[in-house]
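Coming up: chain A.
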Amino acid sequence: MIYYFASIVVLILFAPILLSYMKATKMVLLFKRPISLMQGYRDFSKLMQKETIISEESSAISRWAPFLVLSPLIVIMFFLPPVVKGAYYVSFVDAFTITGLISLSTFFLMLLGLDSASAFGGMGSSRESFIAALVEPAMVLTIFSVSLMAGDLGVGQAGVNLAEHFPKEHMASFLFAGISFFILLIAENGRIPVDNPETHLELTMVHEAMILDLTGVYLAIIESAASIKFVIFASLFASLFLPFGYELAAPLAIAVFILKLFLIATAVAFLEVNTAKLRLFKVPNLLGLAIVFAFLSLITFYVLGA
Partner candidate 1 sequence: MIDFFIGLFLASLIVALFTTRLYRLLLWYSLNSLMLGVLALSIGRSIDDNAMVITGIVTIVIKAIGIPYVLKNLSQKFHFVRQITPEIKVQYAIMLVPAILVFTFYLSEPIVHMIHTNANYVAISISSLFLSLLLMMEHKNVAPKIIGFLAMENSLFLLGVTATDGMPMLVELGIFFDLLMAIVVINLLFHKEELRV
Partner candidate 2 sequence: MMLSLLLLPAFIMFGVSFIKKTKAKYLLAFTSFLILLPIVKLFLLPKPYNILGSYLIADKLDTYVLLVSSIVGIGVTLALLTLDKHVKVSPNAYRRFYRFFAIFWVGLIFSMLSNHMGIYWIGLELATLSTVYMIKTNYTPAAHKEAWNYMIVGAIAISLVLFGIILMYASAKPILGEDAMNFDLLLAHAKDIPSPFLFEMGFAITTLGMFIKMGFFPMNLWLANIERASFYPVAALFSGILESAVVIGFFRFSKIAMEVNYNHLFIFVFVYTILTIFIVAFLIYRAKDFMRLFSLSGVEHMALIVMFWVSGAPFAALLHFGAHAFLKPALFLSTGVLESNGKYKIAGALRGYKGFKGGVFWFLVSLFLLAIISLPPSPMFFSELYGFGAMITTAKESDHMLAMIAAVLFLLVLLSIIFYRFVAIYQSMKYEGEESEKEVYSSELFALVIFAISLVGLLLPQTLDYLRSIS
C-alpha cells in the first residue's frame, strides 16, 4: 500500500521535471544553453502568485473547468500498473475506462477553449476535437490488444502479467501495438509532428490555443495537467511495452522505472528535433497509420496467433 501511494505522489511531483528535461534535451541538441530541470517548478510557483484574470464574456465554466481537466488525470494515476513487485495495484480497470477518463479531461479542455469567446479558443477546440476523434479508437484498440495478449483485460493486471511472463510468441502484434501507442503518445500530448508545444503562432497551435486566455492559478493547473498526462502515457508505455525491471528489489525497480521514463522522454525529444510539424490536414495520415497498426495488432493476435 505504501509503495502504491508513494509512487502516485512521486510521479505527480516528478511530472514537471520530465517536461523540462525534454525541453532541455532539445536545446542541447540545437546547441543552445539548456534550461535547468527545475524550471517547471519555478513556472508553477510563479503562476500561483500571479493575479488570476478572467475575461468578461466568459461564463462560469471558465471558473471550474480547469479543475475538471486535472481531476480525471489524477484519477487515472491510481489505475496504472505497479512499479514494484508486491505493491498494491488496481487490477480491474480496462482500456475503455482509461480512454474515457482521458477524453473527459480533453472534453473539458475543449469547453474551456470555447468559453473564452475568442477566435483562437474556438480554433484550438475544433483542431483538438479533430485530433481526438482519430486518437481515441486507436488507443482503445491498442491497449485492448495488449491486454488480450497479456491475458487479462485490466490494465494493471496486464502490466503485472507482462512483467512476469513476456509472451515471445506474440512478438509481431506486440511490435505493431508498440508503434501505434508511440504515435498516440505523440499525438495526445501535443508534441511536434502533431502540435508544437512552444509556439503561440496561430498556424501551429492546438493545445496552446485553447488555454491562451488563462492566467494565474488556472494556467498553473492546466500546465500541471499537461505534464501529468505525459507521465501517464509514458508510464503506460514503460510498463506495457518495456516490461523489464519489475522483479528487482524495490529501490532498483523504481530507479529502472524512472530511467525508462527518461528514455521515452529522450526518444520523444529526438523525434521533435528531427521532424517538422505536420500540416493539420496531413495529421490524419499519421493518426490513420496508428489506427491501422492498432487494428493490425489485434487481428494478428486474434486470427494468426502471432
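Criterion: a residue touches a chain if its C-beta (ideal position, glycine included) is under 8 Å from a C-beta of that chain, and two chains touch if they have at least 3 such contacts; residues count from 1.
The candidate set was assembled so that all candidates are chains of the complex that A comes from, given by their letters.
This is a predicted model, so every value here is computed, not measured.
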Check: Touching chain A in this complex, which is it: 1 or 2?
Finding: 1
Check: Taking the complex as given, what residues does chain A use to touch candidate 1?
Finding: 168-176, 179, 282, 284-286, 288-289, 291-293, 295-296, 299-300, 303-306
